[in-house]
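Here's a structure for you.
Note that one protein chain is taken out, while the other chains of the complex remain in position.
Letters are used for the chains, namely A and B, taken in the order the chains are written, and counting of residues starts over at 1 for each.
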Amino acid sequence: MNRVQPRGLSFSRARGQARAWLSKPANIILLLFLLSLTLLTLYPLVSMLSETVTIHTGREARAAKEAAGSLSLYHFQRLFATQENDYSWIQFYQPFLNTLIVSIAASVIAILFGGAVAFLVTRTDLKYKKFVSAVFTFPYIMPSWTLALFWETFFKNVNIGLKTSNGIMASVFHVFLPEWFVYGAFPIALVLGLHYAPFAYILIGGILRNMDANLEEAATILKTSRPRIIWRITLPIVKPAMLSTFLLVFASSMSAYSVPVFLGSPVRYYVLSTKMKSLMDSYPGQAYIIVGVMILFGVAILLLNQKVTNSRKQFTTVTGKSGQISKIRLGKANRPVALILVIVLLLVAVLPLITFALESVIIKAGDYSPANMTLDFWIGRDLDQRLDQGDSTGILLNPKVWNALGFSLGLAVTCAVVAGTCGILVGYGVAKRRGSRLASWVNSLSFFPYLMPSLAFGAIYLAMSSRIPWLRGFLLLALVGSVKYLPFASRSGVNAMLQLSGEIEEAALITGVPWWKRMVRVIFPIQKSSFLSGYLLPMVSCMRELSLFVLLVPTSNTILTTMLMQYSEKGWAQFGNAINLLIIVVVLLVNFTVNKLTGASIDKGVGG
Amino acid sequence: MPAIRLKNVAKRFGKFVAVDNLNLDIESNAFITLLGPSGCGKTTTLRMIAGLETPTEGTITIDEKVVFDADKGINLPPNKRDVGFLFQNYALWPHMTVYQNIAFGLENLKWSRERIRERVDELLKMLKIEQFEKRYPAELSGGQQQRVAIARTLAPGPKVLFMDEPLSNLDAKLRMEMRTELKRLHRDTDSTFVYVTHDQLEAMTLSTKVCIMETGILQQYAPPLEMYNNPANLFVADFMGNPTMNFVDGQLQEDGMLLFGGIRARFASQEKLPAGRRDVVVGIRPEYIHIDPDGALKATVYSTLPSGMETTVKLDMQGMQLTAVVFGDVDYPVDSMVHFSFHKTAVIFDRETGKNIARGSLNV
Partner (left out) sequence: MKKILALALALMMTMCCFGAMADVTADVETGETLTHDELVEKAMAETGTFVVYGNTSRIATAAEDFAALYQIPVESNNLKDQEIYTKLRSENGNEAADMVMIQDGAQLTDAIDEGLVVNFVPASVKDALDAGDQQPALVHQYINKLFIYNNRGDAVPAIRNVWELTAPEMKGNVIFKNPESEKVNMNFLVMCTKPEWADKLAEAYKEWKGEEIDLGEYENAGYKWVAEFLDNVTFGKSDTNIAEEISQDTAEGKIGLFVLSKLRSSSVITDNLTVAQYDATANGYEVKPFAGFMYPMYTMINTKATRPYTGMLFVEYLMTQDGFKPWGKSIGAYSPNAEIAVNEGDLTIDLWKNTLVMEDAEYILDSFEVEDFILQHCQN
């Protein structure tokens, strides 16, 4: 045996290798994304880290007794090791523990609820499936804080919280719930869990839908009991999806701000994100340390996630052959299970909508009599004269609302197109070069924006844009939105591409079909619904995003959510509820239209 | 001039060597099979020739045109190599009808619509799938999908056709049928076929020449029957033929006598035997062990495996297991005593290196 020894590097050889490497579109894509994502995600990270060791002007410099702009470990010492007045405990350790509890609980709730529904919908002959899968994504479409608001207004009573008024549950049904149910860790985790349960539904459902039924059938033949099959066979198969869900929900819950404020503050329950926000006012250095801790946690789970899902990498399901899935018959249990599910969904997904509608037509809070109702907040005129409140016209007659709606939609569509397309390209590159270091870098980088709390992400981009004269207005918002929501698109892109056997593309390559045509004519049409979901998820998230954009919008009337927030802050709850409903209806309409036209929908999203 | 020439081709994935220093000449209009167990590098080799994989070292020439040269930095993309590729999983595009699947590549070659229509019709007819023209792949059976895949590959009329285990997803009967079709197709299309399989029978029946590989290294490259009768080494000998060759440890004496399993036989060969005594492995094909009452040797029957056309008989000769094949349906009672003799050829291999020393006949 004479093994060939690598020869010395000659110039032509190196050039040839480089040319061969660059002739593969996957390599070029990965290279471009490596460069741009480094700039767009690592730069913010680095600048954020530099904030944690910089003394800022104002109160920070005064408290630290150090010159503004100097480098110091003061913030770390102060946040982590100040015993006086229990400072560290109050500002960091206690909220940190609360954050852990709430985020873990929210993840578990999301996985259990979303996973169970996913199982029922994909693997059983459950009744009302269509309704269930359509309505299930509603809580995700609503801004999470509106769900929190709903929870409070529905369940509050005079024995708990502010102890001032009764919600519908107490006033109509005379059920006075205990405080732990309405305020604090439990409702925060539950609301976040419900809000993010669609992630579990999408990811776990994706696996269950594509899972080879033979695996379960084989066990059935071996006379394994049904629960045992689920426990020993189905669960391990969906474990990677469950971990992915855990990662997504945990990271999101950790940086969720409004829900803990609404449901936590009456009982003085604080989490890291609320501390981060209030520290940002006077002590940005400490605030950025908290951001750093959040990111660190996200990265740790991401690494764990990667370790577990690595073995899944060779998992391809679309090869050119197709199989059948047998559905479990629920039998007698079908109707009760379906009914319970429908009722639960009505409660968490439809009732809030009705409440928003109701709250948008009553004049004085808490009075639900017809005499107290008006459509003025939707279509009224001269309101400031008659009601001495709010804008002069109802939201549907207000050109500012229509402008904001147009802007929001334009922004959401742009972000969706950019993020979605990039997601497909990242998916293509990563799947083609899977196992290579370049691919895993790009894969991780493209997920990274997800781990950055929106508020901090927006602040850093604002600072970044100040040095780039042309990065302004719509362009800036679109860039931030696209980067922030790339993770959704890249996840669905990577998953869709991994499911697609390489031969499918090679079959076209060999007949000389150029790359763009392979993408447009072969790859995209085959995984159309997965890819389109990669467009939809950023769109939905963008439509209801607030904290990411709040610092970047030219005026508060620019997008619907800042307008909504402003109305709520001013106490014009009716306008706020009306706009909230408008957002949800628009998103539902878009989702419905896309679904009817192409068959794609959010619920087919991340996992494909 | 060979249609395809591989010179010192190697492929490494990091530290793992998939293909090592491969030299191969494939003649025009040949039907070559790359054969070996899974992971031996055969698919990688095929993909390198097609341009789907970039070799680490070496040069590849197709039709006198250098398509790859690591040193000169030449690397033609697959579509510039004028080749066709038939994939293991068919790789039919699920969103296109049968017609569209076949026509897509031709549209891309800027053929006129009429010409495409004509060509597709021709192929549909040739592969007997006319009635499925408007169907989608999911609406076809495995065999039909395979035919569509073949039609699609043949459509542009490639000079060289690569096939990567194209029949492995079919059932035994269909596979037999498709083999016949492929061999016929090879004649009709007048092109060079390179075929990857792990099924030695497929290689034997289809190809004009077989290239057998193991762990990235070429073991033997020869016409199938030559490979069968005169395998280059123990690996090839073992891989080719079913039931497999009998291997018995033995010793070759200075005088050309062979001692194995208590048998002393004269080994007559036209090749020059190495001088001195040496440890060898004697390889005897089952069909060259003849069971007949006049045989000089005796053994007990361990078990009989009739399959209709032939019967495999496992013999036990003082602890030495031998497999014999008898034509027709013959039943020997278990544990009965039979006589047998060696016919035709045996091959002796060096026990240390496994290499073929010589082929010859055995006279007990």
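The definition used in the following text is that a residue touches a chain if its C-beta (ideal position, glycine included) is under 8 Å from a C-beta of that chain, and two chains touch if they have at least 3 such contacts.
It should be emphasised that the depicted structure is a prediction, and the values quoted were computed from it without experimental measurement.
Peer 1: What are the shown chains that the left-out chain touches?
Peer 2: It touches the following shown chains in the full complex: A.
Peer 1: Which is it among A:T124, A:S282 or A:T421 that touches the chain not included here?
Peer 2: Of all options in A:T124, A:S282 or A:T421, contact with the hidden chain holds for A:S282.
Peer 1: Where the complex has a chain not shown, which of A:M373, A:L396, A:V417 or A:L551 is the residue touching it?
Peer 2: Missing-chain contact among the listed residues: A:L551.
Peer 1: Even though one chain is hidden, which residues of subunit A still touch it in the full complex?
Peer 2: Here the touching residues of subunit A are 38-39, 42-43, 45-47, 57-59, 62-63, 68, 84-87, 90-91, 94, 158, 161-166, 261-262, 265-268, 274, 277-278, 280-282, 363-366, 387-389, 459, 462-469, 472-473, 550-551, 553-557, 566, 568-574.
In this section, only the chains that are shown with their structure count from here on.
Peer 1: Quick check: in the complex, which residue numbers of subunit A touch subunit B?
Peer 2: 1-4, 6-7, 10, 12-17, 19-20, 23, 318-322, 501, 503-504, 506-513, 517, 521-522, 525-526, 528
Peer 1: What does subunit B use to touch subunit A in their complex?
Peer 2: 8, 10, 17, 20-21, 50, 52, 54, 56-58, 69-75, 77-80, 83-85, 87-95, 104-106, 108-109, 137-138, 142, 145, 152, 155-156, 169, 217
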